[in-house]
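What you see is the complex with one protein chain gone and the rest in place.
Moving on, here comes chain A:
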Amino acid sequence: MARVVVDVMLKPEILDPQGQAVQRALPRLGFEGISDVRQGKRFELEVDGPVDEAALARIHDLAESFLANTVIEDFTVRVEEVAEAAK
């Protein structure tokens, strides 16, 4: 049993006003020294069966066509092992 995590971020050249709003709030909260914040999305996909190359390829296609809009966003796909005890 494994979890696949897809992280989606706006492309670096695209303005992220939500991230900017978070960044501007930081000094008020006493956090100094953070020059930039960008906000993205994280998808956790619980996969039935083995996460083999074919399964990862399918998830990559899903991320590319649906979870991210690659005109405006970049994405990464990674496997995260889920410990049985933690379930």
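Things worth noting here:
As a convention for this text, a contact is a pair of C-beta atoms (placed from the backbone, for glycine too) under 8 Å apart; a residue touches a chain by one contact, two chains touch by 3 or more; residues count from 1.
Simple rule for what comes next: contacts and distances are computed from a predicted model.
Per its UniProt record, the hidden chain corresponds to "Phosphoribosylformylglycinamidine synthase subunit PurQ" from the list "Sugar ABC transporter ATP-binding protein", "Membrane protein", "Heme exporter protein B" or "Phosphoribosylformylglycinamidine synthase subunit PurQ".
Where chain A meets the chain that is not shown, the touching residues are 10, 13-15, 17-18, 21, 66-67, 69, 71-72.
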